[in-house]
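Right, chain A next:
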Amino acid sequence: MLRKILATAVLLAATAGSVSAQEPRTLTIISHNVHKTAATGGDLATAQNIAGEWAERNNVTLNWVTLDIGPLHDRLLREMSLGETSVDLAAVLNTRIVPSVASLLEPLDPHMQANPIEDFDGIAEGLRNATVIDGKRVAVPYRHATNALHFNKTLLAERGVAVPATLNEMLAAARAATYTRDDGTRVYGLVTTLDTHVTALQFLSAFGAVYIDADLNVRANSPEMVAGLTELANLYKEGVLPSNVTALGLDELIATMREGRGVFAINPFSRYTALNDPAASLYPGQIDVMPFPTNEPGKASANTEFWSWAIPANSKQKDLAYDLIRELSGKDATVRAALNGNGPVRPAAYDDPRIIEKLPYAAAEAIGLRDASVAVPAFAGAVEATTIFIEEMQAAVLGLKTPEDAAAALQTRAEELVAKSK
Partner candidate 1 sequence: MVAINIDRFVKRYGSVEVVHDISFDIKEGEFLVLVGPSGCGKSTILRMVAGLEEISGGELRMQGTRVNELSPKERQVAMVFQDYALYPHMSVEQNIGFSLELARVPRTERQEQVKRVADILQIGHLLHRRPRELSGGQRQRVAIGRAMVRKPHLFLFDEPLSNLDAKLRAEMRGQIKRLHQSLKTTSMYVTHDQLEAMTLADRIICLLDGHIAQMGTPHDLFDRPANVFVAEFIGSPTMNIVPVTAGAAGGRPVLTLAGGGQVGLPAGMVLPALTNGGNVLAGIRPEHLSDTPTPGTTAHIEGVIEMLEPLGSDILVTMQAGGATLTARCTDKGQFQPGQPLTLHFDPARLHLFDSKTQMRLT
Partner candidate 2 sequence: MRRLNPAAILMLAPTHLLLFLVIALPSIYVFWLSLNESTYGSDLTFVGFNNYVTVLTSPYFWRAALNTLIVVNAVVYIELLIAIGMAALFLGGVRYPKIMFAIVLMPYAISEVVGVLVWKIMLNTGSGVLARTIEALGFGMFNWSVSPPLALSVVTLISIWHHLPFTFLLIYAGMLAIPKSLYEASRIDGASRWQEFWRITLPLTVPAILISLIFRFVFAFRLFSEVWLLTAGGPARLTEVLAVYLYQSGFKYGEFGTASATGWLMVLGSLGVASVYLWAMHRRMVSGND
């Protein structure tokens, strides 16, 4: 009797299952909030809901899980270490795509052969190459964050300083624009976050300094690195950098610039929208952006990080997830995402009239992307390498170490790390 009841129950459940197949499927995406905004437009009035339209066409409910960079990868890696995961699609930072992680990601080549991505070769070559590990494509580039130099035109004009064209002019301008207002408010010539490696490496790369190159050669102990660190330390000592620069976070950087307490800022091009937001900024439209200058006129230095879409190998809905990647990576979708504030990975997007019209920094970013190199290459010790860099760089900036000692230590420690990772 009991057996019969159970059998009936199972039958009913199975029927219910087949009925529910008609219900919308749920696709779980884990990413940083910037990817959700790029793909859906978020709260923007001019939102381009690319992912939403796809979801509606395919009768799919999108379940976005957005996390900060560290927790995002931690969660993703743990999910991928399980027998099975509910995460179907994930945004992954370039430094995290290392062999041990790549082995947990679904190889995309079969999917792409069966169902090609529109004009895949239109995606920047450097980014495409960095997402192939051991001959297998494991991710599709989606967003680049290339650093640039933002500057407050109003403040520069007030201080009678011209917009610089070279690195040395920029340093002089930053010094000249540093002052204290009558009400006691300090205005810093240069604002940057030094609790992360990217912006500092951007500054240093303008001097020609490289930390670890794409072939995993450590090149930290160079005259260029020492010169760059020395300059950073001097700027800090002179009060051109904010006094809490090593603890300054992104939110504080944005606030400092919006309130006119900073003249120059190192940050990705796409920060333009936030800094000039009429609702929050005291200087809407006045904070311009240019490729980070070097002392070689016309040549920019640009440090970049980029994000890609990848599918966990233990996901249950790989085809569906791939279909969304395909949708998001199309030529038109790339342009529309850029209008949402994304850094487009297709250089051709910068020639699109919609972008030229809507994004005043499009041309500058196109130059930046042209000259861009990855801040730290992907390898097993990449995260630890950034920690080592931050430590030695902060020590040099705060004067706890000489720039020479810091550069030497950086060289030794990074070499050990690279050797260990090989």
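As a selection rule, all candidates are chains of the complex that A comes from, given by their letters.
Basically, contacts are C-beta pairs under 8 Å (C-beta built on N, C-alpha and C of every residue); 3 or more make two chains touch, one makes a residue touch a chain; residues count from 1.
These numbers come from a predicted model, not from an experiment.
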Candidates 1 or 2: which touches chain A in this complex? 2
Spell out the residues on chain A that touch candidate 2 in their complex, using ranges where they run on. 70, 74, 77-78, 80-81, 100-101, 103-104, 185-186, 195, 242-247, 252, 261, 383-384, 387, 390-392, 394-395, 397-398, 400
